[in-house]
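In this view, the complex is presented without one of its protein chains, the others remaining in place.
What follows is chain A.
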Amino acid sequence: MNFKEKNRQINKEAKITVGLYVFFFIWWFAFAYGLGLRDISEYTYILGFPAWFFYSCILGYVVISALLAFVVKKYFKDIDFDDNNGEDKNNG
């Protein structure tokens, strides 16, 4: 990869990272306040935890970890950090 290709790949990875970040935010927010703002008498429980907490925090944590592992493996590339002045080095 030459410098420009590296830069393009890095920008792409940064966008994917931000996307995952936003995904976790929405998941966290939607379950916490979607399920949690009702009256306590209507709460359901999973493994002893309030359902909103189970989905938002516990499941959310598991989901983001798994998704991250998958995305990193699939879309992130090996980039040589040393300056190779645009010479072709096919390690991507």
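Here is the rule we use: a contact is a pair of C-beta atoms (placed from the backbone, for glycine too) under 8 Å apart; a residue touches a chain by one contact, two chains touch by 3 or more; residues count from 1.
The working rule: contacts and distances are computed from a predicted model.
K.L.:
What protein name does the UniProt record of the undisplayed chain give, "HmuY protein", "Sodium/pantothenate symporter", "ABC-type transporter, integral membrane subunit" or "Succinate dehydrogenase / fumarate reductase iron-sulfur subunit"?
P.N.:
According to UniProt, the chain not displayed is called "Sodium/pantothenate symporter".
K.L.:
Take the complete complex as the reference. Which residues in chain A touch the chain that isn't displayed?
P.N.:
3-4, 6-7, 10-11, 13-14, 16-18, 20-21, 24-25, 28, 32-33, 36-37, 40, 43, 45, 47-50, 52-53, 56-58, 60-61, 64-65, 68-69, 72-73, 76-79, 81-83, 86
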